[in-house]
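See structure below.
One protein chain omitted, others in place.
Read from first to last, the chains carry the letters A, B, C and D; within each, the first residue is number 1.
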Amino acid sequence: MSIQPTAPDSASAAVDKAAVPVPAGTAARGPRARTATAYLRYGAAKAGGAAVSLLAVLVTGFFLFRLIPGDPVKTMTGGRPVSAGQLAAYRKEFGLDLPLWEQFTDYCRKALTGDLGTSYQFRTPVIDKITEALPNTLLLTGTAFVLYTALGMFLGTRSAWRHGGLGDKLNTGLALTLYSVPSFWLGLLIIIVFAVGLGPIPGLFPTGGMESGGKEGFAYVLDVAHHLVLPVVTLVAVEYGQTLLVTRSALLDEMGSDYLTTARAKGLRDDLVRRRHAVPNALLPTVTLVFVNLGRTVAGVILVETVFSWPGLGGLFYQALSVPDLPLVQGLFLFFASAVIVMNTLADLVYPLLDPRVGR
Amino acid sequence: MTTESPEHHEPTAPLLGAQGLRVTFPGRRGEAAVRAVDGVELDIRAGEIVALVGESGCGKTTLARTLLGLVRPTEGQVRFSGRPLEYTSRALKAYRRRVQLVLQDPSGSLNPRHTVYDAVAEGLRIHGYGGDERTAVASALSLAGLRPAERFFLRYPHELSGGQRQRVVIASALVLEPELIVADEPVASLDASVRGEILALLLRLRTDLGLSALVVTHDLGLAWNIADRVAVMYLGRIVETGDVEQVLTSPRHPYTQALLSVLPEAPGAPLVLTGEPPDPSRIPTGCRFHTRCQILSSGEADTTGVASRCRTEDPEILTASPAPQVACHWARAQVTT
Amino acid sequence: NPAPQQAQAAGDRVLTVAVAQSVDSLSPFLAVRLLSTSILRLTYEYLTDYDPGDAHPVPGLATSWKPSADKLTWTYTIRSDAKWSDGQKVTAQDAAWTFNKMMTDQAAATANGSFVGNFREVTAPSPTQLVVRLKKPQATMTALDVPIVPEHVWKKVTDFSKFNNDKSFPVVGDGPFVLTDYKADSYVRLKANKSFWRGAPKFDELVFKYYKDQDAAVAALRKGEVSFVAGQPALTPAQAASLKGQSDIRVNDAPGRRFYALATNPGAKAKNGQKFGDGDPSLLDQRVRHALFMAVDRKTIIDKVFQGHAVEGQGYIPPRFSTYFWKPDPGQELAYDPAKAAQLLDQAGYRKNADGKRVGKDGKPLNYRVLCHATDPNDKAVGQYLKEWWAKLGIGMSLDCLDNVTDPWLAGKYDLAFDGWSVNPDPDYVLSIHTCAALPATPKDTGATDNFVCDKTYDELYARQLAEYDPGKRAGIVKQMESRLYDLGYMNVMAYPNAVEAYRTDQIKSIETMPRAAGNIYGQDGYWSWWSAVPADSGDSSGGGSTGVIIGVVAGVVVLAGAGAFLARRRRATADDRE
Amino acid sequence: MTLLEVRNLEVTYPGGAAAVRGVDLSLAAGRKLGIAGESGCGKSTLALALLRLLPAGARVSGEVLLDGEDVMTMKWGQVRAVRWAGASIVFQGAMHSLNPVHRVGDQIAEPILLHRRATAAEARDKTGELLEHVGLPASRASAYPHELSGGQRQRVMIAMALACDPRLIIADEPTTALDVMIQAQILRLIEQLVAEQDVGLVMISHDLAVLADTCDRLAVMYAGRIVEEGPARQVHEDARHPYAKALSAAFPRIGDPASRFAPRGLAGDPPDPSELPSGCTFHPRCPEALDRCATEDQPLRDAGPGRQAACVHMGAPGPGRTAATEDEDARSTT
Partner (left out) sequence: MTAETATGPRTLAWQRRRRSMARFWRQYRTHRAGLVGLAALALFALVALTAPLTVGSGVTGVTDAPGSPLQAPSGEFPLGTDRFGRNLLGLVVWGSRVSLLVGLLAAVLSVVIGTVVGITAGHFRGAYATVLMRITDWFLVMPALVLAIALATVMPHSLGTVILAIGVTSWPTTARLVRAQTLAVESRPYIERAKALGGGHWHIMSRHVLPNVMPLVLAQTTLMISSSVLTEATLAFLGLDDPTVISWGGLLQDAREAGAVSSGDWWYLVPPGIAIAVVALAFTLCGRAVESVLNPRLGVAR
């Protein structure tokens, strides 16, 4: 939760690589072909790294949740009277009777084919529960993500360009303040004010959930949008600050650059210098953050989903933990971690397309 | 020929020597290995100042680091006081009491969080100096020209000017009373007006303490200013060596000639070598300089009849002897004819 | 003040109920959660129902029933005017198939297997006649809470352990409502079954809408987004108090069917005599158990924790079930008396040491672990009181609040635990969980036992009441059992929490409680409430009114347009001369 | 007429650093002016001030007449028109002066498109031409800066400076940080281009020797002031101001026995521009300082034909600098 950009490899690599001038002779023969193969090699390396990480996640996903004390089958039957024979049958059904090693290989094999086991409490395949809740989470986080990224970048850019000014101070002040506010608390306050209604403010928005049900077509879309407003506002409020601060400091770092002086010396207008030269360069480190954020937001909406009764993965996770519904917890954990890994890898893959210095 | 330096012609045993030194760095990501130092023989005698000159990337720094034991040579050996250098940490530590390093960038060479006192005392602390640390530090500082020393004790590097910083670096090298200093571009980052003072300090140390020095530089003027002997390096190899006066006033190697000719006040038309300095991961066969050699391209080598040797035959490695030598088929042919 | 929302489709009267619990399954063979079973109650008719007045059995799918003289054969007459929602007739064969399936397929017995455990054979000699043969007499044959499913639909199901009945809608049923749509953790929708034999419900549609957060549900009620907030968990005193002041909202604060107790680990053991778990040995001393309970000020708990929304605990069965309600004699009662509690402990040999801590037989200070449900605020609150009260006695306690209490509980790894059960009109089940027969066969099995109580006297009484088909006499035996349980001191009932729920009177004109005089609405033993609910004239709750949407959208557009205009202006300003 | 005329230019940075303090300069079209001085003396600040490129907050006063028009009082729109089309800059350290994520061709074409309103195709052709002109194959237009070596990058910068056919090129340490050999290449290129295209050149460097070799006239700066000005050779070989003397002595002539084993420098350190010494700012380091130097500021005085030096030893303050400069312009280049 630190304010620093938690840039993965690529950002630091950008700096390192820039400092090493590439021998001139090499670039001379067919730069295009060279960069293409170099990029492929780079991409393969990154994908390989991601695969290792995914494997590590798979392993942890398995062993971490074997640490949960108690007997999963007894937990699963929720204390209902069950004979030892029946318990054994369940163990067999869920493969819990096998030696740990075999359970593990079995689990890996299945996980790789998308089979994450069957939820104890819902008796449906975990993957079904996830695919059921995923669109909802994606809708919420996706909307919030787009908004807070756009807002954060926009305000961050403005703030940096006019740094030290009143607008900058207000901007960073507000961002820092909202950044320090617990999201669930803000959500609760927002519910009190805008959903329940406080004093003269009418409660215009629903207090929770994703839809009223029974609507179709455009009315349905409108209805969902209506439900979306408050949770999205909450998420945007607590999340945009980080993007703003990172964008701002990246741009500030960039603003001392000599090539900006060159650009101005060429007679470019101030806003052109900013749009064409400063911002695209400054946004490079932000890109990583953006992708990482997307991965994290998906995993981090537990609280907002809980507070706003949003039927998404976060709520599912919390519910699964409190049983605990081992396969579901495990499946969600795998899912969350993979989401972050995939997003990080995407960031790594996109980065060199934006910054020619990396990965070639 | 000037004879200001009293000691430098006396034949003493070499203090520090490189024998057939080669340093190869493994190439990055499947690229060819970098032969940064590619067969160097070089001796430094007690009380002698040797300048090592050459273009950027020719391996000067790598050679200097290898001499200090910071890099292990791939081949060949470093000899100090007649014995080969050992690479056990104990032996290295003992060696590093006697040979010191001064780097190009005085601001970078000083830890911004250490005071001048700490910086100078660091060596003493590492080597568990038994005597009075304070006195040792103070005398090293005054030797380096920072007087009164106490005034500088509590200063941080950022509170000093560039010249003062370099003096602190030199003081911290002197505090262990070494026999030899390896200075890598000691004044390159200093202002012209300050440069002279630091060079004068190096000269004075030699006269007062009998300190030997290997000065790495790309500035031929600097070599002229302070060195007894100069070694010109090109692509990991020493291509010409000899007394400063001789090498710099009547260079024999085409490369040395070109280097001297592009100096601003040099007489005659500058011989501007074309192209970038070649890459130590792809050293040309034959004479390593032949791809850029103006003698070869102007056809002069042909006239002398060495052109094909230039392209195919690597001139042998120059020996460590102080006598003037040149690694060039053409120059050698000139002498014999 | 919020005006009731307008219906989106005029004439459709929708009753929206805010709920929190996830549906575990919609299969009658798998579902055990309250919401799921309530939905099944609404969609599948059972053999018998309970009278909303005093919970005596009334006809459901069966119009009449009678036991044979040897008490081992029960014959039910199945009504001929019931139809499945796909038009087919409901017959005795459907019921027989349902029971037989549960008797033969392990997976189908998951949820309600206990009802058929004592069945020898179930047959349907004619479409209107169902015959059940028992192994032993069973007094609960008029309380078989088993949804009867249509054979013609369910016989196609291959794996009952995986079939959740939530894929194709509408679901064929014969209850007052037909399940038409379900989206996990979003809503469950039911349509009124116009051809229900008892008569069509007054509302056209019943929607259970999810509010995982109860505050959100209450707020939704206040705004008219929902008509009803389920009291599961009960509304908090604060919520009830704040809703009470509101017009158009009625708070139903009814005697509940739960008891809230403090269970003591009597030394967990299995039927084969093997002991397990690690309950504190001092608790095996009845005096200690009594002393602990006598240090509990039930009145304070009612006043402070429940803030009046509960009744002080006495016997095992809540007063709502008047037939079986029992309370201790004055001489028997373990009234709040810390001084006497201390005395009892002294007598039992647990004296205070120099630090004022009571010391166990092993010389170490007594320190009890109390298992609590992390999700239940009352556990945590009462726990704090217990801690302070027992500290005054010189006994230490630590509150182990877990999300999943099942594991230590089944393993007998606790000293005391917060415990509570919802009691059915027929008390058999809650009584059975304290018999020796309910203990697990071996430590490896899971028994039906609540907290490993096993008492000969109690067991004898239990067997007697089960075979007693005369209601009055049976009630007498049940009360004796309660008295025995009270004396044992392993189950100390602290309170009977009220069912606190609320609904909008401008949307629901009337709704039946159970018991009718003062009872709950959500989670009744039957479908009375939703079936009987009468819409108010003014309209319904359509959930999330379109006015709100429009205002919201308009506000959003205005804000966006404003921001856009502002930015455009700023942009023009920056494009101007400036460096 | 003079191409560039700087009158009494002063720049003070927000921290109070008086980086440029009353500089007068003039340069005729097609001539080359060198500005020498050690690090921090205000050379780059002066260069930036000429095109009003200083960061916001720096206080600037004085006049910068470019072809007779005062840049300082122009509207921003006009300033932008002058930039690059009227005068372009080759910056110190091409490494950082090129945008790392744009192709060099695009960066060269950018001012062409901006000032000429040429079509993209024309700009592309012109870019190719320019690259060939500075000795790079036109195909390198598609390279990114990091794919070029230091010397190549500096060539790109020069090509870029020529893009709009400016009348004046300001080269701020164009060869610092380059190797001797590359440095020679670049200097030769600059000389050649200036001669060909008849543009004015202001070249900034700390290497007096280089400037003496390249330029017609030379100005030596110390602490934001010009302390000596005159024909390049003379200033280098026979400096009048003690600072200029010390500076030129710092670059030994190889083969000159006087400098063998006798490095010469100047005691003391350059002053901090925010805390300048009183009087003549050079007096704390000056070997020839008089008592009055500590209190009296020394203006530029005549020091021979076409020469000026700001030293008390030069006699009376000189009358005007413009006439002398014009005189000297007649001198031919080497």
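Everything below uses one rule, namely that a residue touches a chain if its C-beta (ideal position, glycine included) is under 8 Å from a C-beta of that chain, and two chains touch if they have at least 3 such contacts.
For clarity, every value in this text was computed on a predicted model and none was experimentally measured.
Undergrad: Indicate each shown chain that the hidden chain touches within the full complex.
TA: The chain that is not shown is in contact with A, B, C.
Undergrad: Who touches the missing chain here, A:Leu40, A:Leu100, A:Leu176 or A:Leu353?
TA: Considering all chains, including the one not shown, the answer is A:Leu176.
Undergrad: Considering the whole complex, which of B:Leu85, B:Ala121, B:Val194 or B:Cys328 touches the chain not shown?
TA: Touches the omitted chain: B:Ala121.
Undergrad: Have a look at A:Ile191, A:Val287 or A:Leu328 and name the one touching the chain we're not showing.
TA: Answering carefully, the residue with contact to the hidden chain is A:Ile191.
Undergrad: For a quick check of understanding: of A:Ile127, A:Leu283 or A:Ile341, which residue touches the chain that isn't displayed?
TA: Result: among the candidates, A:Ile341 touches the missing chain.
Undergrad: Pick out the residues on chain B that sit against the missing chain.
TA: 65, 68, 70, 89, 92-93, 96-97, 100-101, 103-105, 108-115, 117-118, 121-123, 126-127, 133-134, 150-151, 153-154, 156, 169, 172, 176
Undergrad: For chain C, which residues lie in contact with the unshown chain of the complex?
TA: Contact residues on chain C toward the absent chain are 213-219, 222, 235-239, 241-242, 300, 304-305, 307, 372, 374-375, 377, 380-381, 383-385, 387-389, 399-403.
Undergrad: Across the whole complex, list the residues on chain A that are touched by the chain not included here.
TA: Interface with the chain not displayed, on the chain A side: 1-4, 6, 8, 12, 49, 52-53, 56-57, 60, 64-65, 67-69, 163-164, 173, 176-177, 179-182, 184-185, 188-189, 191-192, 196, 245, 249, 252-253, 295-296, 299-300, 302-303, 306, 317-318, 321-322, 324, 329, 332-333, 336-337, 340-341, 344.
Everything that follows uses one rule, which is that only the chains that are shown with their structure count from here on.
Undergrad: What positions in chain C touch 2 or more of the other chains?
TA: In chain C, the residues touching two or more other chains are 578-579.
Undergrad: For chain A, which residues are shared contacts with two or more other chains?
TA: 23-24, 264, 269
Undergrad: In the complex formed with chain B, which residues of chain D make contact?
TA: These residues of chain D touch chain B: 38-39, 149, 151-152, 179-185, 188, 206-210, 212-213, 243, 246-247, 249-255, 257, 259-267, 269-270, 285.
Undergrad: Okay, in this complex, where on chain A does chain D touch?
TA: Per the stated touch rule, the residues are 17-18, 21-24, 27, 31, 257-259, 261-269, 277, 280-281, 284, 354-357.
Undergrad: Show me the residue ranges of chain D that touch chain A in the complex, using the header's touch definition.
TA: Where chain D meets chain A, its residues are 48, 51, 53, 80-85, 88-89, 91-93, 96-102, 110-111, 114-115, 142-144, 146-150, 152, 160.
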